[in-house]
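Data first, discussion second: the structure below is written as structure tokens.
With one protein chain removed, the remaining protein chains of the complex are shown where they sit.
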Amino acid sequence: MSIVDIPVEDAGALQAGRSGVRQEVFRQLLRSPTFIVGAIVLAIWIICAIFGPALAPHSPYAQNLEGINKAPSSAHLFGTDQLGRDMLSRVIVGSRDILIIAPLATLLGTVLGTVIGLLMGYFRGFVDDVLGRFVEAFLAIPLIVAGMIALSTLGRSNLVIIIVIGLLFTPLIARTVRAAVLLERELDYVAAARLRGERAPYIMFVEILPNVFAPIMVEFTVRLAYAIFAVLTLTYLGLAVQPPSPDWAVDIQANYGVVPAGYWWEVLFDALAIATLVVAISLMSDSVQKALEG
Amino acid sequence: MSRGNSELDRLREGRTELENHYIDELVFGNVSRRDFLRRGSMIGMSSTLLGAILAACGSSSKTTSAAGGTTTSSAPATKGGTLRIGAVTPAAAINPLTVSDAGGLLMLNQTGEFLVFDSNLKLQLQPMLALSWSPNADGSIWTFKLRPGVKFSNGAAMTADDVVYTFKQLSDPKNASNALSAFVGVLTPAGVQKVDSMTVAFHLEAPNGNFPYLVSSDNYNAIIVPANTDFTKWQTTFIGTGAFKLAGYTTNVGANFVPNVNYWGTKPLLDSTSFKFYASQAPMILALQGNDVDVIAQFTPAGAAAILNSPSYKIIKLPSANHRELSMRNDQAPFTDPRVRQAVAYTLDRPGAVAALLSGDGTVANDYPFGPRYPSTDTSVPQRTQNISMAKQLLAAAGHPNGIGPITMNSEIYQEIPQLAQVIQQDAAKAGITIKLSITNQTLYYGKTFGSSPWLDGTMSLVDYGDRGAPNVYLTAPLTSAGTWNAARFHNKTYDNLVKQYVAALDLQTQKQIAGKIENLLLQETPIVYPYWIDGLTASTPNVSGLNPTSIAQLYLNTASKSA
Amino acid sequence: MVRFILKRLGLALITLWLLSVIVFLLGQVLPADPARSILGPLAAPSAVHVLDHQLGVDKPVLTQYWNWISNFPGTSYQYQAPIGPILLPALLRSLKLGTFALIILVPLGIIGGVVSALNAGKPIDKTITIVGQSMLTVPEFVSGIVLIVVFAVELGWLPVTATAPPGSGFFTQLKYLILPVIPLVMVLFGYISRMARVGTVEALDSDYARTATLKGLPRGVVVRRHALRNSLLPTITVIATQTGYLIGGLVVVEVLFRYNGIGELTFNASTQHDIPMLEACVLTIGAFYMLVTLVADIGYSLLNPRIRLKAAE
Partner (left out) sequence: MTPISDTVRREDNLPQADALDVENLEITYRVRGRGLRVVRDVSFRVGRGESFGLVGESGCGKSTIALGIVRYLARNGSVTGGKVEIDGRDVLALNASDLRKLRQNTVSMVYQEPGRALNPTIKVGRQVAEVFQLAGASKAESLDRAQEMLEKVRISNPAGVMNRYPHQLSGGMLQRVVIAMALAAQPSLLILDEPTTALDATVEAEVLELISALRTEFGTSFLFISHNLGVIAKMCDRVGVLYAGEMVEEGPAREVFANPRHPYAVGLLRCIPRRDMLKANRALDTIPGSLPAPGDVPSGCIFADRCGLVEQRCRTEAPPLYDVDGGRRSRCHFHERAQTLPRVIPPEREDVPGERQDRGAVLVNAADVSKTFHMEGETIYGLVDVSIELRAGETLGLVGESGSGKTTLARTLLGLTAPDKGSEITLDGQALAETAGKRTHEQEKALQIVFQNPDSALNRRHSVQRLISRALSRLGGYRGEALMARLKKLISEVRLSERHLSMRPAQLSGGLKQRVAIARAFAGDPRIVVCDEPTSALDVSVQAAILNLLNDLQRTEDVSYLFISHDLGVVRYLADRIAVLYLGRIMELGPADQVFNPPQHPYTEALLSAVPTLENGDVERERIQLEGEIPSPANPPTGCVFHTRCPRFLGDICVNTEPPLAESEPGHAIRCHIPLDELRRLQGKEVSVAGADN
């Protein structure tokens, strides 16, 4: 058996030589249509969240008890709700709470999930089994019950909703991170670090963590869509954002009851707003993931 | 109204002093024909007698029912068929002692019957299991003569022993019965005494002019059951004297009833009734629209626009004492000053709220628990209307020239209350009062007791109150100094005395005078804002007739029928 | 192999016990007073106090936990009746609805995933992904209401509720379940098709797919016999983890379609604050979820020869 040389796939893993990897990824993103479409839609909603009141034709809170449940018309493009408020203004200003709660909740879940995932993946053995049991136990608690109990004990505020959803996402994200860490810890650079006498926290957070970032990114965007869904479900229980806030979830929960009466517009536009926001986020995450894989 | 005096004088002989007093009231026009019928029947005057008096006093117009639904349909009622009724899922086991929710009481009244029946449609206390009843001189002892020949659905005859056993259990504090809220301070087990096999006497703790109501269908727990019945097992038999008997009950799912062979009254027209339980109102309304049920027993205007505004459904509207109360902590700034409280009351656009939130099915209230439902209401007190400038003046006078707040208002997700909270918030803002809302689901909102209940502790708290035959409970519980639900922390000696007098007053005239005083006192103090009274609604498909709902969500189907 | 199954079973039991402790503690934490919720807001406080004592709410926590566990599922505060006979039929009904949902959801999700993998990058791939994602955001109570209004009320094709009249045949029952299943399928389709897509793309790019193609096998055979056999296996375990979600989703659908499953029971228990019923429901759902994940794991290892037969003799 003479000198062995494992041929690297000729065109695939070519050194990117000159330009750094990050600019390369960024330039490719700007060219992919899905990313651009997603970015534009997200930008629109962020602008609405920040400058909402200025953009809205009417005040989202102004009630007009004579003009209730009016169908979309030139005066009110999206019609009026049960208290005669302009739905278009409420949809514009309504993006603020969701854009604050959903990302923060997902972020909390991702951070906690990553830490637990790292511990379980790196130490394995006893730690993995014990934490694993807690992770599975939490996974089995339905969102509605957990939300109910947490909100009733901690009182009700955006912060509490973020904590509830964040904690419920932690086990899901921990599972993904654990799987990635289990693969990564077998690589030689971890052994090399141990031989340098590095302590476990250094190895986990400085050596391994940067290498499991891609799966965390993917998990973050998937969970973001589910976070918005969770906010809606909690609002259905009356446990989330407080009326008279024009938040989409509050409107959908308040108005879904009148759909049988034919006032479809009081729910449709909020649902469309949520759908466009989530699709935009998932389009962007798909293209980022493709670009990272190169 | 002096025509036909001779006929009237004939009828006056042999009447008690109280009865003559009512007849005078009618003759001098102090009381409407309707109220005369109601009060007269309450003190035991038979319907034939009352009818004759009315005839004697002039044209006996057909008793006007509340606006809307007709009572007897013209078409001849067809026999047979199964009536499908959608109802709210009973919140607990069907135990006559502890039932306290709408779903539960509807089940009780399907097979159980009361001594006396308060039917809104008939506007007078109807004899049911008691043929006649009469108070002693000062109204502290009430004697009831039972209807002979009544059998329970298992064939056993009903006697005084059963009635005595029933009311001893209902009024016994250790049974934690829901009826205690009516009997406390009125009736104790010792007070229930058998006179003979067909007569029962109630010796009250204190004279009470409204006692017949406390044993009527208004006190929905008071159905007569055989002696020594184990109440916790009642759900398996539904033993009662009513027109129907149990065919099957499945917790959380539904219940079926078939006619009771031994029924003493006219046999029901239907072959059977089938109740379907719904966890919330939305699916129930959809079921009616989707022709999955023929009737929905009790629903509120909130979210029911689909059937209220469409001609293809028969709606039966009953004035009821269902209402909302916005309490303000009288012991906490800024609400220690009555002028601030009055200011809040003056900001509210009550007619707008009734139109928008109840689609017109309700009447404005005037910040006190007297209203169209109760004849003893003093209607001469002027109705408050929205007056922003007055509100600002009051605030300025009270030392708050540029408004007050932010104040947190606690409330609950129940029917149209979240929307009402937002209307109050916006109207109050017009006068510079800024309110922040904190709305949770009912369980969290009710909490435990004082100190751990957003309902009772909130600086401002918007709560719902169900219908009651008499205003007694609304006068005592939320407003008297020792009231169990005094969220407003309203402690006013004169008010407490007035309420004691009211409860003790036997005749309508004195009750009305005292009511007037209470109304003016409450307007002056305004511890609680009462936005509006909500009508009790029942809906059915066009081919259903003969429904007999009561404002507290009972539904008597003796006369119900369903054409093909 | 047996050792593997026993180990997984042992771990699942520990988790179940842990879940029971968590659920019990959560139950304790709810502030509302059980007697109050039974007797309703208008009941006199004296009555509430008496009932509290009867229910034993004031005993020390440990004894309460022991009583609860030892005679699980216990008696319901609300119905003053043993929970078992109420819980079991409700669970069976929910299983029926859940299984029917899975029967539609799994093939649909997998076909969606495979189709979008086969023409990755093409417009059809993008539409399936976007449709999957946007359906995921429509909560069950919105899609449920719209479905009822359109199909049951306006068009009258399908019944409004999900509970067929007693004694109706299998197919009529099925007809009643069509509408309520759709919201559940909408929520989970996005996730399952995404997982199937990733698995299939990976299998199509694998070396054994290349061998099969270069053997001259037609594309259909390469995809069916070689790619899918390997890509669909992991998707099964993913679907198992989603059943927990399915049961959560049931709560909303069952309330809307008046279907007396365990979901509606949980909803009633939480609104009427019937702690034992709530705890029993959540524990049953948790146990069922663990059972499904366990079966999926064991099924995966049985179907996967690499794990079933150990390495080279």
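Note that the chains take the letters A, B and C in the order they are written out, and that residue 1 is the start of every chain.
Methods note: contacts are C-beta pairs under 8 Å (C-beta built on N, C-alpha and C of every residue); 3 or more make two chains touch, one makes a residue touch a chain.
Remember, predicted model here, so these are calculated numbers, not experimental data.
With respect to the full assembly, the chain omitted from this view is in touch with A, C. Within the whole complex, the absent chain has one touching residue among A:D81, A:E136, A:E207 or A:D247, and that is A:E207.
Interface residues of chain A with the unshown chain, by the touch rule above, are 1-12, 14-18, 20-21, 24, 27-28, 31, 187-189, 191-192, 194-198, 207, 210-211, 294.
Looking at chain C, the residues touching the absent chain are 3, 206-208, 210-218, 225-226, 229-230, 233, 303-306, 309-313.
The rule is short, and it goes like this: only the chains that are shown with their structure count from here on.
Distances between chain centres, each the mean of the C-alpha atoms, put B farthest from chain A. Note: centroid distance chain A to chain B, computed from Cα atoms, is 50 Å. Contact of a single residue of chain C with at least two other chains is seen at positions 30-32, 145, 148-149, 153, 267, 270.
Along chain A, residues 148, 152, 256-257, 260 each make contact with two or more other chains.
Every residue of chain B that touches chain C in the complex is listed here, in rising order: 89, 91-93, 95, 98, 100-101, 173-174, 176-178, 180-181, 184, 232, 251-253, 276-280, 282-284, 286-287, 289-292, 441-444, 446-449, 452, 455, 463, 466, 473, 477, 484-485. Every residue of chain C that touches chain A in the complex is listed here, in rising order: 11-12, 14-15, 18-19, 22-23, 26, 29-32, 126, 129-130, 133-134, 136-139, 141-142, 145-146, 148-149, 153, 187, 190-191, 194, 241, 244, 247-248, 251-252, 266-267, 270, 278, 282, 285-287, 289-290, 293. The touching residues of chain A, counted against chain B in their complex, run 61-63, 65-66, 68-69, 82-84, 148, 151-152, 156, 237-239, 242-244, 254, 256-258, 260-263.
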